[in-house]
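Omission of a single protein chain aside, the complex is shown with its protein chains in their original locations.
Now for subunit A:
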């Protein structure tokens, strides 16, 4: 729940999603769900030579289980708040997100 709420606060930020097949997708995070499935808009593939079939794709839905990493903008998260929320337990939320109330 905690990580889910962190991702909800990151909507409309540009993130880099790295998949388990080494595909790197840069895009604007549009939405996320409890499985950490991710919807990205305006995407760009970092290695188009190796993944030419992805050039034409402009937005996508990524199944959470195929994600290895998500690189997020460092200034978009409050690390102190994160640590406090983690200590309280993962069922708690990171912060209230007006766009997606719990």
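In this text, a residue touches a chain if its C-beta (ideal position, glycine included) is under 8 Å from a C-beta of that chain, and two chains touch if they have at least 3 such contacts; residues count from 1.
Going forward, contacts and distances are computed from a predicted model.
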Which protein name, taken from UniProt, belongs to the chain you can't see among "Kinase", "LSM complex subunit LSM3", "Proteasome subunit beta" or "Ras-related protein Rab-34"?
"LSM complex subunit LSM3"
Tell me where the left-out chain touches subunit A, residue by residue.
1-3, 6-7, 20, 36, 64-65, 67-74, 76-77, 79, 82-83, 85-87, 90, 94
